[in-house]
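Heads up: the structure comes next, in structure tokens.
One chain of protein is taken out of this complex; the other chains stay put.
Up next is chain A:
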Amino acid sequence: MGVFFYITAAIAVFSTAMVVTRFNIMHALLYLIVSLLSVAVIFYLYGAPYMASLEIIVYAGAIMVLIIFFVMMLNLGPESTRLEKQWLKPGMWMVPALFCVILLGELVYLIAQNHTPVTGIKEVPPKAVGRSLFGPYILAVELSAMLLMAGIVGAYHLGRQQPKTLHRFLQSKPS
């Protein structure tokens, strides 16, 4: 299991790095899908098959498809890749890299502080997820439902049929 974890984690880290460094947005998105899939595999390895499936269905299968859909609508050609190359100069990486180094340092320090390996992994079956979602966490479920409702109302408002306006020449009915 340890071997599988390290292989998957390496793929996740590598693909996420590729997401950040690609100039072509479609290739970046493809690497992001790979990264999400490898996170799903890690969920599965650590006893959360339900979370793993939801990660693939919701993130890799629905949200990423929508993002790709919009990128396709924008019809970004090689021109945008060239622009991206212009904008992303090496200097741009300095500050984010600094923050990441600080985070990495903290992480390494914390791992070094108490290096007990994860023990007592127990599998969480779908039923347990459902029970806790609609038991102790019912408030969060209801709140997110309200958020989604607001989204639906907003989408309906944007997409409702506009009253038809005709040019003044077309308004009079042909007699």
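As a convention for this text, a residue touches a chain if its C-beta (ideal position, glycine included) is under 8 Å from a C-beta of that chain, and two chains touch if they have at least 3 such contacts; residues count from 1.
Convention: contacts and distances are computed from a predicted model.
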Record-based protein name (UniProt) of the chain missing from this complex, from "Polyketide synthase", "NADH-quinone oxidoreductase subunit H", "FeS cluster assembly protein SufD" or "Fumarate reductase iron-sulfur subunit": "NADH-quinone oxidoreductase subunit H"
Selected from A:V3, A:M73, A:M94 or A:A112 as touching the chain missing from the view: A:M73
Option from A:P96, A:P125 or A:G154 whose C-beta touches the chain left out: A:P125
Absent chain, residues of chain A that touch it: 26-27, 30, 33, 49-50, 52-54, 56-57, 60-62, 65-66, 68-69, 72-73, 75, 125-126
